[in-house]
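Sending over a structure as structure tokens; questions will come in a sec.
With one protein chain removed, the remaining protein chains of the complex are shown where they sit.
And now, subunit A:
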């Protein structure tokens, strides 16, 4: 039973948030990754949803907790609780709608305002299957991603192109950062014993007055 592992057993739980304009395909990216499902029905997300999926990274079980929210203006003031504790983010735009790419900068500011500077961010150009309708050139997006130190991929939730890769890449990078920090913390704690004061065991303890519940 060495290979057996309970469904809810994991080494790391990583919270990843999906952000971007309404209609870019955030919810389908979530459902494709967590349930391998795609819905052609374009129903707007109300409030927030989250789903989880576990995968293996470097022999560790990573439980990914992926959060999805509405992109409409009405929900734009989504509460800070959505971002709280997130270690990764997928910033999604629609390759067929240039305005969704233009708003990426606004979403990035919002993200930076609410999350740790070390968060792993990937710029995701979704709907890459609609090749004849492309309005955002790959090079433009790649250039923006490099400038902002973001990872970048183009995906198609419909065709399941690169969806797995996008999430796996983000989770792998998060794991690298977390592992590195754990290693640094371990090497620091290794120095602790040498800092301790010497314990003088030769000290005479007989002078300590004896007392207790059995004393006369």
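Simple rule for what comes next: contacts are C-beta pairs under 8 Å (C-beta built on N, C-alpha and C of every residue); 3 or more make two chains touch, one makes a residue touch a chain; residues count from 1.
What we mean here is this: contacts and distances are computed from a predicted model.
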By UniProt, of "Trafficking protein particle complex subunit", "Actin-related protein 2/3 complex subunit 3", "Bardet-Biedl syndrome 1" or "DnaJ homolog subfamily C member 2", the chain left out is "Actin-related protein 2/3 complex subunit 3"
Consider the whole complex, including the chain that is not shown, and state which of A:65, A:100 or A:128 touches that chain. A:65
Sole contact to the chain not displayed, among A:36, A:80 or A:106: A:80
Residues on subunit A that touch the omitted chain in the whole complex? 13, 15, 47-50, 65, 75, 77-82, 84, 113-114
